[in-house]
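Every protein chain but one is kept in place in this view of the complex.
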Amino acid sequence: MKFTPRTPREGINVSDVHPLAEAATLIAGLSAILVAIALVIVFFVDLVILFLPPKLEARLFQNLVAEQLLSAEYDTPQARALQGRVDSLAEQWPDNPYQFRAGILLAEQPNALALPGGIILVTNTLLQQAESENELAFIIGHEIGHFKNRDHIRQLGRAALLGLLAAALLGQNVDSLSGSVVGLTMGGFSRSQESAADEFGLQLVHGTYGHVAHAWRFFERVAEREGDLGPFASFAASHPSPGDRIERMARLAERNGWPLNGPATGLDGLR
Amino acid sequence: MVAAQQTGLILSNTETVPGRRIVEFYGVVTGNTVRAKHVGRDIMAGLKNIVGGELKGYTELLHDSREEATARMVEQARSMGANAVVNVRYATSSVAQGAAELFAYGTAVRVE
Partner (left out) sequence: MFEIVATLVLLMVTFFIGNWLEKRHYADIREREHRLREFPVVTFKTIPATWRVESSQLAQGSVVVSVDYFKRFVAGLRGILGGRIKTYEPLLDRARREALLRMIEAAKSDGCDAVINVRLETSRLASSRQGGKGTAGVEILAYGTGLRLAQ
């Protein structure tokens, strides 16, 4: 047995695939799979919702007792005046299956919320800042739009399916699953859902007043105060930027021939 | 492994190739692969852990990895001009969560 020193060729135990190329392929592959899963979930949920009658959904959520999650006033004179406005707006929606409940939330920011089960909350700050009933009506109408488009149950369905998939594939705990489902449901709606709610809200406003003047004053004030943050910020935010919303509403009014001028209605009893 | 030996390179995990004589030895040759399993196999394995039985997916995966590692070792030996690899040993180790390294090594020799 003779020893002859020899070395093997270089690079046999190494691949000639560049690491950055491997990383890029993996990232692209994974992203494509995630996008595909998201699309399938959205499609599936939308399909199931077609078979879920709105009356059943309204009854299901009415028992969710969402009103205990936030402490709002439902019985003050202002709240009852608000209820009257909500009811008159809702009359413009003939197939309304909900028994809307209006409440006033004490908060520092002007805001309005739609909670599962037909609860519409408006903050006292919003009532203070509003210049006319018309702009308040548009905001309430927007929230009613969310109910009409069944955005709540859509979000709930999507969040539940996504959470289930994540738990199955990645082995997460079921407790944290329910927490994230609630978070995602209450967290907000997609931008297209917000635009659709805007459109329905404007429709309700026109039906009530005969015109859409002063309807988007609130957003004009927001735009003036904060300035337009530009396309990048609005991409990341869940709501479209105020400027975009105003533009869409103006175009919608023009398309439908809704008058842009008219008297402003006062806010009696609401402050 | 069968393929490698069909092309003439002999593999043996004994000191020498039985029935042949080593005339020259060159050095250590190695071959390895690192493979990860995907979530699909993971889920199947999880189910099998409840009912028991062979994890066919994993058996296949590790068998393929071992073939690949051996092929690399053979390629190293061939590039040294050897016609056999003796004292072949295999090792499996975990190098990352959910990934295993299959490692084959031996000494490249010339037999007649």
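Here are a few things to note about the model shown:
Going in written order, the chains are labelled A and B, and every chain counts its residues from 1.
Please note the rule applied: contacts are C-beta pairs under 8 Å (C-beta built on N, C-alpha and C of every residue); 3 or more make two chains touch, one makes a residue touch a chain.
Only a predicted model underlies this, so the values are computations on that prediction, with no experimental measurement involved.
Among the displayed chains, contact with the absent chain in the complete complex occurs for A, B.
Checked against the hidden chain, the listed residues A:Leu26, A:Leu39, A:Leu165 or A:Leu260 yield one contact partner: A:Leu26. The set of chain B residues touching the chain not shown comprises 15-16, 22, 25, 27-28, 30, 32-41, 86-87, 89, 91, 93-99, 101, 103, 105-107.
In the full complex, the hidden chain is touched by chain A at residues 1-3, 5, 7, 10, 13-15, 17, 19-20, 22-23, 26-27, 29-30, 236.
Operating definition for what follows: only the chains that are shown with their structure count from here on.
Centres computed as Cα averages put chain A at a distance of 56 Å from chain B. Note for the complex: chain A touches chain B at residues 1-9, 12-13, 168-170. Those residues of chain B lying in contact with chain A across their complex are 22-27, 29-32, 39, 43, 72, 75-77, 79-81, 108.
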